[in-house]
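Here the complex is missing a single protein chain, while all its other protein chains stay put.
Letters A and B mark the chains in the order given here, with residues in each chain numbered from 1 onward.
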Amino acid sequence: MAVAIALIFFVAPEDADQGISQKIFYFHVPIALTAYACFGWGAWKALRHLWEREPGADLESYTAIHQGVIFGALTLVTGSIWARASWGVWWTWSSNQLVLFLVLFLFYCAYFMLRYSVEPGPQRENLSAVYALFGVVLIPVSFFAIRLANDFIHPTVFTSRGPQMSGTMFTAFCVALAAMLALAFTFYSVELVGKRVDARLRELRAAERPATAARRVPEAVAR
Amino acid sequence: MNGYFADVGALARKDLLLELRARDTLPAMLLFVLATFVVFHFALPSGSSDLAASGLLWVAIVFTALLGLGRAFVPEREQRVFDALVLAPNDRSAIWVAKALATLAFLAGVEVVALPVFAAFFHGIGAATVGGVVLADVGICAVGTFVGAMATASRARELLLPLLFLPLAIPIVIGGVGASIVDSPGRYLGFLAVYDLIFATLCWASFDYVVAE
Partner (left out) sequence: MIRARELGKRYGEKRVLWGIDLDLPRGGVLVVTGPNGSGKTTLLRLCAGLAVPTEGELEVAVDRGRLGFLAHEPLVYRELTALENLDLYGRLYRVPERRERIGMLLERFGLWDARHERVAAYSRGMTQRLALCRALLHEPELLVLDEPFTALDAEGATLLDAQLRELAGERTLLVSTHDPARIDPLATLRLELAA
């Protein structure tokens, strides 16, 4: 992990002569792809929860989406910086990627609102899982919708991807992507361990009381 | 299958009966959409294009629908009747289908008045717009009642519904606006139809998990 992060900072500066706007590409795009991966993994775990009743899948789904939102927010921030560097504005509606992330960001914020507004229990797990599935369907649907919208919102479509990537740039990009994914995975694992410990502790605390109570069996009524 | 439609029929009939009895949702939606048009008139400075008004029509539709959707599950929530519907031996997706149909009936009823009024206030409406509205209504009611049921299970309820619904409604607005302003609306209408199909299937398949533990 440390090596991967170090590599970003070693490899990325190699192309620094391409200008600052090019450099952020190595962060922005891998972060965006990582966010998709997190949302996808969250939805997969949600499906496992609903379909197989896999224990712990709810927590994994929630953690993955939490990471996805963090990386999604980073996508918006880096995208904004990129827009500033390339076009001199902090926000541009012409980048499909950015608009899509704005929609997804709103959607997944609502996911958290929903989750925190329902009492913990099976119902909360189900509602979260179903909404997570909606999210992963919304991604391609929104993607197409935003592309369609370009026809009437922006008659002139200009590409936000720079020129074709050269070999070294592609390598750098792949390394950056791998590093981002590794970073997300590490965060995910750490958060998951913390949440699991937390849940287990709560379970034990809750279990304390009946440990002292005997089993309860109804008495038969003599007839 | 016949039994399924009978269930949907019984449940939807109940919703229409409730509305007939209480008469609160439909008039409220109607007044809201008309008031919105008046607000739009003043929000659009003279010289604004017809395109801007077309866009605002869709804002009005989405928010009017939101008003109706917020009321959709109130009768079930008030008395926890949801428990009784969940206990009944029917396929639970019938609850969603019936509620979506009832909401669709209200929304369509409002639009029958609202669209001509819009045409009188702002500018004429073409067939493509009407087609777009019909397709969008289906998507709005399908997804809206679904997230409405989700919001009903939460503490925040009324607060949560727009937050859950609007991100999902953005593609509908895009399709609808596209259909009403471009010359060849086929692609947009097609997109709306695909949206309806995808999300209705998803709602239908997963509603059981929303109402039952």
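Note that a residue touches a chain if its C-beta (ideal position, glycine included) is under 8 Å from a C-beta of that chain, and two chains touch if they have at least 3 such contacts.
Remember, it's a predicted structure, so these values are computed and weren't measured experimentally.
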{"item": "Among B:Ala52, B:Val81, B:Val112 or B:Leu159, residue touching the chain not depicted", "value": "B:Val81"}
{"item": "Residue ranges of chain B at the interface with the undisplayed chain", "value": "3, 6-7, 10-11, 14, 17-18, 21-22, 75, 78-81, 83-90, 213"}
{"item": "For chain A, the residues touching the chain missing from this view", "value": "119-122, 202, 205-207, 209-210, 213-221, 223"}
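Keep in mind that, in the parts below, only the chains that are shown with their structure count from here on.
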{"item": "Chain A - residues contacting chain B, complex", "value": "50, 103-104, 106-107, 109-110, 113-114, 117-119, 121-123, 126-127, 129-131, 133-134, 137-138, 141-142, 144-146, 148-149, 151-152"}
{"item": "Contact footprint of chain A on chain B as seen in their complex", "value": "150-151, 153-156, 160, 163-164, 166-168, 170-171, 174-175, 177-178, 181-182, 187-188, 191, 195, 198-199, 202, 206, 209-210, 212-213"}
